[in-house]
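One chain of protein is taken out of this complex; the other chains stay put.
== chain A ==
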Amino acid sequence: MSQPNRLARGGRLDRSRELSFTFNGKTYRGHPGDTLASALLANGVDIVNRSFKYSRPRGIVAAGAEEPNAVVQLGSTEAAQVPNVRATQQALFDGLEARSTNGWPNVQRDLMGVIGKLGGQFMPPGFYYKTFMAPASMWMTYEKYIRKSAGLGRSPMEKDPDIYDHFNRHCDVLVIGAGPAGLSAALAAGRSGALVILADEQEEMGGSLLDSRELLDERPADQWVAEAVEELAGLDNVLLLPRTTANGYHDHNFVTLHERRTEHLGETAPQKGGRRQVRSRLHRVRAGQVVLATGAHERPLVYGNNDVPGNLQAGAVSTYIRRYGVVPGNKLVLSTSNDHAYRAALDWAESGREVVAIADARAEPSGELVEQARAKGIRIIPGAAVLEARGQSRVTGARVARVDLEGFRVAGEAETLDCDTIASSGGYSPVIHLASHTGARPTWREDILGFVPNLVNGVQAAGGARGVYPTAEVLADGWAVGGQAAVATGFDAVEASLPQVAARQEGKPVALYQVPHEKPTLRGPKQFVDLQNDVTAAAIEVATREGFESIEHVKRYTAMGFGTDQGKLGNINGMAIAARFLGRSIPEVGTTVFRPNYTPVTFGAVVGRHCRELFDPERYTAMHQWHVEHGAEFEDVGQWKRPWYFPRRIEGRMESMREAVARECRAVREKVGILDASTLGKIDIQGPDAREFLGRVYTNKWAKLAPGRVRYGLMCKDDGMVMDDGTTSCLGENHFLMTTSTGGAAAVLEWLELWHQTEWPELEVYFNSVTDHWATMTVTGPEARKLLAEITDIDLDREAFKFMDWREGRMADVPARVFRISFTGELAYEINVQANYALHVWETLFAHGEKYELTPYGTETMHVLRAEKGFIIAGQDTDGSVTPEDLGMHWAIGYDKPFSWIGKRALTRPDTARTDRKQLVGLKPRDPKVVLEEGAQIVFDPDHAIPMPMKGHVTSSYYSPTLDSGFALAVVKGGQQRMGETVYLPMADGQVHEAEIVSPIFVDPKGERQNV
């Protein structure tokens, strides 16, 4: 198959091999070294997409990251779909399949183009705001259709077969961009011995030198590039990252680099040595110094129908010819404001095709490149510009006329030149995106007609990125900046050794952004500023007329610079145009903020390996394997996996959760059950002031707790609201073991350290987490004592080992601390052993437990049993607005303690003393079959007009097999004084439940069972 635009020679291609690829279902051929864009151009594909808003045919205009039109969807299978890939950045590989993201039924014959998308001309700037503002509830519906017709690409619906990861890197000097400035900077820093990372987004390092006409040391520029890259690759203090885009510049020289490791090889990563390779990698780089060697983007001119396929950037024309051996047309008209763009005409002519004319906006063009063009006999039209492109799906001609730049008007008769390609150049814009991510606003420089970055500490720009353009100066600038960066990180500068480059004489450019037309902007042909978002010069004029004078408002009103484009080609032109309409200067108008990411990053790279089973840590206890083997269903508590309940297969049928929980509850109340309580936080507290410290952080008293005894403690924040609770045991006069809730463990330890370190550093006390050291198993129920007696040497006699005592001894031959505390209201022992022995002790308990029908139970049964006893769970029955008084726990508050404990002062506020605060009560549904919904709102008068006054809500609610009834804990305004009253719970489905306010203690109110 022929590639009509492929030159017979030239380009950095491997012509010995052919690659086959498809675009929109049609098969084409290219070579290794091509990008998808260069291969499409070689094959004469003009239309690559339809535009976002007006559905106009669009072609390739650029050769790099700034390409606005050739944004494609890749992937031959559903799982391999990748949206938003710029064809100019995608290396060609054999079998590549790409589609336009836009255009229906296809880009060649677009129905929407005929009828107009969503009404075509009826989609003026500000359309979204005006049309879809109301009703707000419909936005989700509108958005779906807008996205579909806008063609923004789509994500795969199947699991991605590839793997991704993150790399944390640290270096002295990070150099971003490996063009002349970046290579030079990396050499200067690398030779000094600094740790250097050099990242470049392209397939090959070298940047503009890969298509340069200039000689370095009297040799083609790419030879110097090859030598420089080879030297850098040989330095073990330098890391080269090709195909790696610096996408975000974050605080403190933290830069995220997106490395595409296999995307040039195939749509999924090939295996290497039988193992999966990482497809793309996000490098999280913390750099001492950053050198931005990001170069400059050429600025296109804004003229009529400048979006018709065949309109290209002048520099892109040179790149396609010199780097890819592709000449994207036959007859060229060049419209320029500067000398540098003449390269396009020279390269075009040298590839044997016709240059019709160069329209140069300057009255008297002069300079070396201009003279070379003259010498080739190319017609130069001075003081002129292309006013308008002709053609629909491809350029067929260019209307050229003299223009009066000062007066912004056409100054002569237009002549129509027959051509198929128009290249334009309005100068160069330094790529300041990364510098802009830091929040620093750039500065306009009139001498280079561009914004240069303002920089925060530790960042420097070099070369084109700060408006230095001649190659010799760029190399020198890169060297200087790279050397300074190395010195700033503690290395000695090395003497410069740079290639000789002949200085080139260039004429001065003129400022030209929007080209005047005979008709006013609003009536003339569309002059596109932002091709990706379909923003025209007229749209900017409308925005300014409607009063949007800030450039940020203009941006949002028109969508200029939105999305994946981030204003790479259009923003400076847009600002210049807004400035003209507003009668201001460009620096007065200023810039919008460029945001991360510079180019799209796949979700795979963002996520890395933090997905699927590694999405979040799962913490396991020492008995986890047993729980798995015994069919536990698990509940996430913080990051812990805790057994929720243990369903059994009974008579061939698996129990429901309710059945399993009822069985487990009955086992504890009637026989004996066992719970894995290892997840409770455990803090070892030592020091002569340990007891004093406890008295200050708990609401209740600790002065008299004797060694061997355990006490329940309640902890408040300084606002007087309950934050956590648990038991603390006195191990020795200066030694305590505090337990916390599972979820509160880390927060409580931090809380203790915070108060110790900031408020009471004079107290001699240390806290150490021993949560993981001990495994804890709660054995509870009337048969608990008999069971334990079989495997322990501890005297379990009820007088010797009382409720709220702890003892130490052996349990199944393992040293154990046993705490006689109860969260179920039954006789209970909490056995603590070193975690490495835990499974043995657990299994020994079961070996002896069969005759007592020892039953494992999970968190759900634990919740039911404790709620039957009115025991709260911090974070479930409390929510940061509940005081100990609200919980009815006056007995746990020591108002007369000598030192003011945390929360005491807050509990003296009038607000915390109100009698109509929400207070903890029990609720008994009138219908025992009803289990109230947790979170359900409580009202006193069900007939009250809506909105009803909310009087409280349900915090915990379960079915109790002991009561054979639903029951609940709730907080109700003034509830402690409303015992016996009826409250109502209106539900979303229209039902209204009735319940009686009762004591929160439903079972064994006198607490006799735990004392047996």
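The working rule: a residue touches a chain if its C-beta (ideal position, glycine included) is under 8 Å from a C-beta of that chain, and two chains touch if they have at least 3 such contacts; residues count from 1.
Note that contacts and distances are computed from a predicted model.
Visitor: The complex has one chain missing from view, so what does its UniProt entry call it, picking from "Sarcosine oxidase subunit gamma", "ATP/GTP-binding protein", "Branched-chain amino acid ABC transporter permease" or "Germination protein"?
Guide: "Sarcosine oxidase subunit gamma"
Visitor: So one chain is hidden, and I want to know which residue out of A:E733, A:D795, A:D916 or A:D941 touches that hidden chain in the complete assembly.
Guide: The missing chain is touched by A:E733.
Visitor: Among A:A472, A:V770, A:A906 or A:V939, which residue is in touch with the absent chain?
Guide: A:V770
Visitor: In the complete assembly, which of A:H250, A:R504 or A:H840 touches the absent chain?
Guide: Checking each option in A:H250, A:R504 or A:H840, the one touching the absent chain turns out to be A:H840.
Visitor: Who touches the missing chain here, A:D492, A:E808, A:D927 or A:D941?
Guide: Per the contact definition at the top, the residue touching the missing chain is A:E808.
Visitor: Please identify, in ascending order, the residues of chain A that touch the omitted chain?
Guide: 165-170, 195, 272-273, 275-278, 284, 286, 609-610, 613-614, 616-622, 624-625, 640, 684, 686-688, 707, 731-735, 764, 766, 768-775, 808, 810, 812-815, 817, 833-840
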